[in-house]
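Only one protein chain is missing from this complex, and each of the others stays in its spot.
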Amino acid sequence: MRYPKRVGRLSVPRRTVRLATAAMLVATTMAACGQDDGEKASAPKAPATIPELTKDPLTLSFIWFDWPPAHALETFANAEYAKERSNVTIKVNTVPNANWHDAIFTQFAARKTDFDIPILDSQHIGEAVTNGNILDITDFVKKNIDVKAYNPYLLAAYGQFPQAETGKRDENASLYGLPLLGDTWTMIYRKDLIGDEPPQTWDEMISVAEKCQADNPGVSGLAFHQANGSDAAAVTYNTVNGVYGGNLWDPKTRKIDGVLNDAAGQEAMDVLVNKMKPLTATGSGNWFIDEVNAAVAQGKACIAFNWIAASGGLLDPKQSTLGTTREQILDKLGFATLPSQKTNLVPLGGMGMHVSAYSSEPNQAEALNFMKWFERADIQKKWAAAGGVPSRTDALESPEFLNAGPFNQVYTDSVPRMRDMWNVPEYARLVDIENTNVNAALNGAKKPKDALDDIAKEQQGVLDSSGRKGGGGL
Amino acid sequence: MAVSVGEAVSTGPVRDHTPPARRFGGRGRSVLEVALLAVLAVVMLFPVLWMIETSIKENRDVYAIPAKFFDFKVTMDHFKDVFFASGGGRSALSVSFLNSVVVAGVSTVLATVLGVPAAWAYSRFAVKAKKDQLFFILSTRFMPPVVVVIPIFLMYRQVGLIDTKLGLILIYTAFNVPFTIWMMKGFVDEVPAEYEDAAMLDGYTRLQAFWRFTLPLLLPGIAATAVFALIFSWNEFVFAIFLTSSDTVRTAPPAIAGLIGGTTVDWGLVAAASVVFALPVLVFAYLVRKHLVAGVTLGAVRR
Partner (left out) sequence: MSDPVSLTTEHPGQVASATPPAPGRSSRLSDRWLTVAFTSPALLLLLAMSVFPLLWALYLSFTDYSATRGGPAHFVGFENYTAILTSAQVHQRALTTLIYVVGAVTLQTVLGFAIAYLISRRTHGRGLLTTLFLVPMMLSPVVVGLFWRFMLDAQFGVINSMLGSLGLEQVEWLTRQRTALISLIVVDTWQWTPFIMLIALAGLTAVPKYLYEAAAIDRASEWFRFRTITLPLVWPLLLIAVLFRAIEAFRLFDLVYILTSGGPGVSTETLSFHVYKVAFLGFNTGTASAYGILMVLVVLVLTQLYLRYLNKLKED
């Protein structure tokens, strides 16, 4: 390199070396400090009674991913909660769905959150509890919430850790959250193409879809989540696995390998890849919520599966080619509970609300007060009328809820049939392993059996890796 | 002292020389070459045109099969949605655009203030191990952002810079300083040091000579450098998505990425947001077209 020939001697390098040494020293000390803050990894407890609330203006912040229920919640809470607490403003921060877990847990890792109420996916509870990120609200619930008003599994799924056995709540286990939005898959079917009566069994559903696809060129038989992001493909496999009598794991012995990929699990994978996948549209291998909705709205699917809370847009004539009014669309679209086969299990979706351990005390108090308010019978009904999915049994059976959307009856009927995934601290990695492998199998990048065996082996590896030295997370 | 640095330095692809092929190749070949260029140009520009078209289509035309190229109704609704929320008021997207303006603007100013004097010093003085220092400076710019973001994240959480505009500004400045130094060093190299020597013979100090005689000559170069730094910060995505999470801090790239992955995808809105977002960059890039070669190679190549 050509440098101008200039005189001037000085030794920046020596300075640099000194600075580097200093920086290294600081680095080690800071790193050392950084380690002290999480020594005891258990969740701090919330008080049993709500502390005195502030009269000063206060903003209660939520964090959720960007979808219609998030906006509905903000509008609803600001309109209704303000009637009792006029000094409180509700803000629902939203992040892209793909970034949901990362956005919440990076803030937890920072031990500083710009939200008071994180809305966690039900399976994230384990990670948050083990790291001490959210408050233990067991005592608060005992004192303030009428637990008998709920289907016990809903309370368990959105709040309990360690996880409940399927369908059962452990009365002695600790609670860390309360239900905010219930959800499950609904089957969306074209009444004009397959008739008014939805198929009752999984096999029947597949043959109906097959016939429909053959009869209607340009329309594919099925549409469902296959993407490798979020929990898309994993939920799809888990659903089929449940319906065909499989199990995700044995929670007592923490065994996945040999359980997930047993005969029932293999059959489920075979059904998914070899019977269902051929009935989907070309290139649907990266579809998630929005693509499935688009396919239904464009009239390109006979039968589709999607989360209920994400189905509202289907009735919007502006986004649909199925009709110019809501009624016209509903003439063509039917919503039903999932078909059953060996079991009648359906996936549990939705989310609970939790209290950030790093919020200020007035905000934590306000958060608890909000939760108590939100779980009241009258408010749950209003939440239902505002487009939310409540959890209290009385609200689920109320006309306010059942009349609010054509798919709400589906939810109420599905509640006793729900099954969730593992909510262990290793969830994020487990679901990534399952997502990428199921997605690979669906797109021909792996043989179905190999994919399932790989899932079982790798997931087992994650569960067993606690004692391992180095290389964790690969 | 009428040397315009801009002219002296600029080369770009504009210098003329008659293509020698003309004399031999003949007409047919020339036509072939023009046709080839035209095809390539269409291929390269089609996605951009398609983006613009999608932004002014109604949603039902966006999804039309086969795709509609000309026969569609023009609407400006998507552009309206970029700036205004459906219920009235500012949209989250427009807030993110403002955040981008602040973050990109401030980090560019900081990088310029820090980088230009350093570039001058590296150009004028014999600094020990200068090559090593310059290598070190350039290599920091080449670090994979995903790797850097891990320790930066740990550092920021200690000092409370997670999810703040200041945090983004600092990291963008740090990524722009190496660029500024390398790019500006080239510009300084081309201003003869004799100007400063002459000024110093007249009794000015070195600093005064720099300030009064060299700096004014560097201004066009500084402007070009700053524009490139601005473009980098404006387009940056990785740090933005991992270091910020709230609407009030989020810059435009993660906000636009967040438009998909809800329950419905509004490709018209995505396209309109992309057009609005890309427009300033294209205008700026046009303004500094003379320095593009230097700009896109971090100032390393300057012909």
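Note that the chains are named A and B in the order they appear, and that numbering of residues resets to 1 at the start of each chain.
The rule is short, and it goes like this: a residue touches a chain if its C-beta (ideal position, glycine included) is under 8 Å from a C-beta of that chain, and two chains touch if they have at least 3 such contacts.
This is a predicted model, so every value here is computed, not measured.
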{"item": "Interface partners of the hidden chain - shown chains only, full complex considered", "value": "A, B"}
{"item": "Residue touching the undisplayed chain, where the options are A:216, A:247, A:286 or A:344", "value": "A:286"}
{"item": "Residue of A:98, A:134, A:206 or A:415 touching the missing chain in the full complex", "value": "A:98"}
{"item": "Contact set of chain B toward the excluded chain (per top definition)", "value": "11-21, 23-25, 33-34, 36-37, 40-41, 44-45, 47-48, 50-51, 54, 62-67, 114-115, 117-118, 120-122, 125, 127, 133, 135-140, 142-155, 170-171, 173-174, 177-178, 181, 200, 202-208, 210-212, 231, 234-238, 242, 253-254, 256-257, 259-260, 267, 270-271, 274, 277-278, 281-282, 285-286, 289, 292-293, 296-297, 300-301, 303"}
{"item": "Interface with the undisplayed chain - residues on chain A", "value": "1-2, 6-10, 12, 15-16, 19-20, 23-24, 26-28, 30-31, 35, 37-39, 41, 98, 101-102, 105-106, 108-109, 127, 130-133, 227-229, 281-286, 295, 298, 300, 425-426, 428-429, 432, 436-437, 439-446, 462, 469-474"}
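Keep in mind that, in the parts below, only the chains that are shown with their structure count from here on.
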{"item": "Mean-CA-position distance for chain B and chain A (Å)", "value": "37"}
{"item": "Residues of chain A that touch chain B when the two form their complex", "value": "1-13, 16, 30-31, 33-34, 63, 65-68, 93-99, 102-104, 106-107, 109-112, 114, 229, 288-291, 293-294, 297-298, 310-313, 318-319, 321"}
{"item": "Residues of chain B that touch chain A when the two form their complex", "value": "59-60, 63, 92, 123-134, 153-158, 160, 162-163, 189, 193, 241-242, 245-247, 254, 257-258, 260-265"}
